[in-house]
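All protein chains but one are shown in place.
Right, chain A next:
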Amino acid sequence: MEISDENFRVWAEKNEVYFDGVFRLAGPDAYAPIYSLISGLLHEGHKQVTFNLTGLEFLNSSGINLLAKLTIEARKMDDLLLVVKGTSQYPWQAKSLPNLKKLHPLIDLRLA
């Protein structure tokens, strides 16, 4: 399944979710379909789920809230390892992704 508009694309392949482009949606309501897509994947019984953010160029604060909410959702599941793959190519990732680790210390955060 895939959700996209002219600026971004998010899709899942097996247990990995890919984010691509510029996410600048207007708030929690606008991000709700993306939240449902990924939250569904978290509850499919995988041992590990990966958020691949290496194509995620820009994310507004409502989008950061989305990632944080998903991280908290994953934190509730004892058997699930959440891997977050990022890149230092996009400055927001080095600034804001470490917050996810503070929310859920067991995350495997990889900032290449």
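Everything below uses one rule, namely that contacts are C-beta pairs under 8 Å (C-beta built on N, C-alpha and C of every residue); 3 or more make two chains touch, one makes a residue touch a chain; residues count from 1.
What we mean here is this: contacts and distances are computed from a predicted model.
*Asks:* According to UniProt, what is the chain that's been left out of this complex called? Choose from "ATP-binding protein", "Flagellar hook-associated protein 1", "3-methyl-2-oxobutanoate dehydrogenase (2-methylpropanoyl-transferring)" or "Lipid II isoglutaminyl synthase (glutamine-hydrolyzing) subunit GatD".
*Replies:* The chain we cannot see is recorded in UniProt as "ATP-binding protein".
*Asks:* Touching the left-out chain: which of A:I64, A:L81 or A:L111?
*Replies:* Of the candidates A:I64, A:L81 or A:L111, A:I64 is in touch with the missing chain.
*Asks:* List every residue of chain A that touches the chain not included in the displayed model.
*Replies:* 22, 24, 26-29, 58, 60-62, 64-65, 68-69, 72-73, 89-92, 95-96, 99, 102-103
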